[in-house]
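Every protein chain except one is present and positioned as in the full complex.
And then chain A:
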Amino acid sequence: MGNEPLTASLERVFGYETFRPGQQAALEALEAGNDSLAILPTGAGKTLIYQLYGYRHAGCTVIVSPLLSLMADQVDRMRLGGFRRSAAITSQTSYTDRQTILDQLADLQFLFLSPEMLAQPKMLTRIKQLTISLFVVDEAHCIVQWGPDFRPEYLLLGAIKEQLGNPLTLMLTATAGQATRQEIAKQLRSQPTIVTESVNRANIFLDVDRVNDEADKKERLQQLVSRLQGPGVIYFSSKQLATDTAEWLQATTGVRAAAYHAGLSGEDRFKIQQQFMSGELDLICATSAFGMGIDKNDIRYVIHYHLPGDLESYAQEIGRAGRDGQPSVAILLYAPGDEQLPLALGQANRPDEAEIAQYYAQPTKFDDSEPTVHLLAFYRQHGISQAAVQRLFVKREQERNRALAGMVAYAREDHCLRQRWLAAFDEQAPAHTEDCCAPQATPLDIGRLDLGRVVNSADKATPMDWQTQLARLF
């Protein structure tokens, strides 16, 4: 199969005649034996790149993926797509399931692992015995966003890759500025061919709504949801607030809303996703766990209730809107002081100088289940000195603050949001027009955007008796 032209494989496996932008360039780099860093917007079909490569080459494609609870969904989707020899192992995989997968390891074509699982010596030994055709790091920006102070196992990926004999590597992400790209390449000890498409999405209107305080924000949110045409997604930083707001909006605006976050059971996640896909829900109140694998093209609005920590996350999340190319809107609700929350969330997991010193003085006296201690234990066990750890956290704080400052600057931008946004990715924005964005001082004109809510009477399903409902299933 190695000699078949890429487009012939594409047609054979997926039935498409042409690639989407970026897919072919990434595959060509891999086929030429070069690592590839593909920065392609949400919905560009990043999964297809490793699916097709895995199909064309013998051996196992190992995919490192960050979101534990969603990996099982991803495997289901692979199987549905015809890639039946797929499996995932995470800390959430039960002992029995894990044994079953390990027994069949040699036959797998695609194996999804969390970085923590891959870093376990026993697991690594097993993976070393595989013939790895391609090593994929999905959501590669997590190395930078989460690595140093949240999931340090990400920092081991470079060393792990070497231990695996430096397999051909594909790094995937939706958004990465120059600094992030360099850091990903450095961490993975790779000089990849970079494939990138513009992050700009001309059909998404950008809006920042300046509000005075929390109460004002809630009221504005309710107004927007009542007036905007769905389907929509609202992003929150907290599961509880996402859950409460979904209930409140459903009760007060009549939209059909549900919450979606990593705390839901697999069954609930499945049902909410399916309801949203089939149009039984107008609105999802989500945390950042929502997104991956949701192939819904007609999301009309994405609202951020909380300020994200950086423009890369923001770009990733608003990218869920308007994948069908139709007019859509991304709204950021911003109250003065909103930056305090991401600041606090960033600091929650970061030990200060005194804590680091105390830990290094008497490491055995601390409880390893505490996230901060776990982090320090990780560094200490990997031979990182106290001074180096202190420098690392200081540097990390500076980076986070810089990233947050970029986000705040976007929120407070007076002229053109798109320009501000794209500049963070070293891109030039087209000249500003009224159809581009509405910065904080400019009110959002929903009518002009043609995104006004049309209340469809069919939305109000008449309740069915259980016999009818049951009969409809069969």
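Keep this in mind: a contact is a pair of C-beta atoms (placed from the backbone, for glycine too) under 8 Å apart; a residue touches a chain by one contact, two chains touch by 3 or more; residues count from 1.
Operating definition for what follows: contacts and distances are computed from a predicted model.
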| item | value |
| --- | --- |
| Record-based protein name (UniProt) of the chain missing from this complex, from "Helix-turn-helix domain-containing protein", "ABC transporter permease subunit", "RNA polymerase sigma factor" or "Protein-N(Pi)-phosphohistidine--sugar phosphotransferase" | "Helix-turn-helix domain-containing protein" |
| Identified contact with the non-displayed chain, of A:134, A:272, A:318 or A:403 | A:272 |
| Among A:3, A:94 or A:362, the residue in touch with the chain that has been omitted | A:94 |
| Option from A:214, A:247, A:353 or A:445 whose C-beta touches the chain left out | A:247 |
| In chain A, positions touching the absent partner | 72-73, 76-77, 80, 94, 96-97, 100-101, 247, 250, 258, 266-272, 274-275, 277-278, 280, 465-467, 469-474 |
